[in-house]
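Note that this complex is displayed minus one protein chain, with the remaining chains in position.
Then we have subunit A:
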Amino acid sequence: MSQICGGIFTSHVPGIGNAIAKGLQQDPYWKPFFDGFAPVHKFLAEEKPDVAVVFYNDHGLNFFLDKMPTFAIGAAPEYKHEDEGWGIAFERPYPGHPDLSWHIIEQVVASEFDPVTCQSMLVDHAVAVPFELCWPGSDAFPVKLVPIAINTVQHPLPSPKRCHELGKAVGRAIESWGGEEKVVVFGTGGLSHQLEGERAGHINTDYDKFCLSNLAPDPEALLQHDTLDIVELAGSQGVEILNWIAARGALGGKVRELASNYHVPISNTAAATVLLENSEKVLA
């Protein structure tokens, strides 16, 4: 049996966190986005995963340009979100799973990756917003967190191929873990958006639909573009699709799409939520 039950892929726009803080989920502007989480809630209620392994990018809460890791894996007993400059700090802590974190670290290093390891780290809206979306309310989160940060801020960024390979290595590590925990993998950020420059407001629905239609059946199609191709196609923050590419790599079983919601725009972003099921491959 696969230890990884599926993958959840979602935008992490800070404005979503603001909308949650203000209770705007039923507001006409926000409702089409939040409604995309109904199938995710049902899936999580059925599967009851124990652990969430989250591929995301930090936007300047835990990491600054003084030390910018290409890949960083959290191995803390607990993680917290804090004020990122606009006064919102989500209160619920994120319990960690240091033993699984260190197992993943051991295995990905054995697979020739060289991550930074973090026994103490804050997680920003790129983790906090997806958790609030998946487990709304005030109850303690029912999953333990293993955060994996990918540099999408300062070029050169890791290549899509490298991110996909990292995800595969993490997936193999999870499947080789001796515990009984069920794991769900997250990829957060995207889809197309660009916040800065004369091209601010750039959205590319054609590229987004290409990613959405290929994510489950043919993720390697997304590897044909290098990081600067993706910046040109999807915008300088649309390159956060690297987190999706890594997370998809971790799903090594039989993968099928259970739900997809593409809603444009949320803030300056083409927002999307995708739920993929990962089940054991049946050999003929």
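One rule holds in what follows: a residue touches a chain if its C-beta (ideal position, glycine included) is under 8 Å from a C-beta of that chain, and two chains touch if they have at least 3 such contacts; residues count from 1.
The criterion applied here is as follows: contacts and distances are computed from a predicted model.
Per its UniProt entry, the chain excluded from the display bears the name "Protocatechuate 4,5-dioxygenase subunit alpha", taken from "Protocatechuate 4,5-dioxygenase subunit alpha", "Monosaccharide ABC transporter substrate-binding protein (CUT2 family)", "ABC-2 type transport system permease protein" or "Nitrous oxidase accessory protein". In the complete assembly, the contact with the undisplayed chain comes from A:Ile203, out of A:Val127, A:Ile203 or A:Leu222.
Touch with the chain omitted from the figure is made, among A:Ala21, A:Leu195 or A:Ala221, by A:Leu195.
Although one chain is not displayed, its contacts with subunit A can still be listed: residues 14-15, 32, 35-36, 38-39, 41-43, 59-61, 64-66, 82-87, 153-156, 194-203, 205, 228, 231-232, 235-237, 256-265, 267-268, 270, 275, 277.
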